[in-house]
Each structure stands twice: as C-alpha cells, then as structure tokens.
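All protein chains but one are shown at their positions in the complex.
Coming up: chain A.
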Amino acid sequence: MTVPVLSAQNIGKSYGSGANRFDALKGVSVDIRAGESVAIVGKSGSGKSTLMHLLALLDDPDSGALLVEGTDAKKLKGKEVNRLRNQDFGFVFQQFFLTANASVLENVVLPLKIAGVDPKERKARGMEALEQLELADKAKSKAMNLSGGQKQRAVIARALVNNPKVIFADEPTGNLDTATGAVVEDILFSLNKDKGITLIIVTHDIDLAARCDRQIFIRDGLEDVTRSPEAIAKPAGAHS
C-alpha cells in the first residue's frame, strides 16, 4: 500500500494551562490516503476543528506524531510547512474570510500572491478557478456584494486556485441554506471525483458525512468507535 498523504498517530492537543487546561484532543489516529474523501463528524466542541487544524499543519500537536507523506511534521522546516500550506493544501472555512472591499478576483488569487506568482499569471489562473465555479462574471465585484452561496464558491475558488492536493473544509455548508449548501457539496465532490483532490470535511451534517468515502467519529476528543449517529446530532441550542 502507498504511504498515506497525512497520518496522525495518537495525536493530542490541550488548550490553556494549570487549572484552565483543557484536553481538546486526547489521542486520535487517522490515515488519509490520496484521492479519498473523509468526513470528520462529531458534536460541537468534540474537537473536530482541532483535529483538522493539526492535520493541516496549522497547529502543532502536544503529543503523538503527524506524518506528511511519511515525514514527521516536526522535522519539516518553517519554509517547507509554508510551502505545503500554500501549494498542497486548500482551505474552506465555515466563515468566508473574504476581504470585504477587495474584488472577488483579488480575494481568489491571494494564495498565488503569497506564492509570489506574477500578476498576469495570477489573473489568468484566478479567472480559470472562477470559471470552474461559474463566478467569472463576478470577478470584478467587491466580495461584500456577493450572496452567501456566491461567497462560498469564491472561497472554494480560492482554495482551488493553487491546484492543491488536499482541500480542508470546516463545516463548509454550515452558513448556507439547504439548497445552496447542496450546490457547494456537489462542487466539492466533483473536485474529488474529477481532479482526484483529497477531501477532508469537518461536519455535523449526517447526510454530508454519508456522501464521503469514510467517516471518522469524534467524541470528547477521542475517536468514537461505536460510530453512534446520535453523536453527530446537533445538540439543542448549539450554535454550530
């Protein structure tokens, strides 16, 4: 078998210290293989986002090890980590994080700008990504003038623009109505099927989770091997 793209080995993460110390993740092991789609499911506060951030190298685990294509992430230099984040990973967050008064195109090409790509090429690739998401006509509009669905498509275009190997999506439909959410889901899965982009989706939507090749259930910072559906159910009154 090939080496997993990402491999978490018994990773743990705590926040705060002393009496305020909180163990958000208490030892989880996951292997993500190239081309698959994986859902990380669990209740709000169970540690899903924490796990995703560790997998995406946005944070360092306190215990355990994270391997990127077989290499321990601790051994990677800062520069290499930045390259991975910039070129191999794409991010879709629950909130859009678009710069409100910059144009859609400018928002989409941000990863290319960070990578130091020429303005001309930036524009070409940005437009290409927008065309894929049928947003080309909005390229010059300011980000704040888009609808929720359009914003999320712009965010996906931004995640796509650098041709990543893995897209991390943290509750990508959480802020969208059902119909728009379904469109966004379709886009993500088509990227997975057509382009072979590995998909890691954090969600507590059981239907979205079911569309993925594999589900990892998280409960109170640990993998829930019983895979109980009620663990996913949104607790009453919870915000997300």
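Keep in mind that, in the parts below, contacts are C-beta pairs under 8 Å (C-beta built on N, C-alpha and C of every residue); 3 or more make two chains touch, one makes a residue touch a chain; residues count from 1.
One rule holds in what follows: contacts and distances are computed from a predicted model.
Think of the chain that is not pictured: of "FtsX-like permease family protein", "Ferredoxin--NADP reductase", "Serine/threonine-protein kinase RsbT" or "Sarcosine oxidase subunit gamma", UniProt labels it "FtsX-like permease family protein".
Among A:N10, A:S29, A:T71 or A:Q95, only A:Q95 touches the chain that is left out of the view.
Checked against the hidden chain, the listed residues A:Q9, A:S63, A:N86 or A:S141 yield one contact partner: A:N86. Of the candidate positions A:A115, A:A136 or A:I206, contact with the hidden chain is made by A:A115. Chain A meets the missing chain through residues 53, 56, 58-59, 78-79, 81-87, 91, 93-95, 97, 99, 101, 110-111, 113-116, 239.
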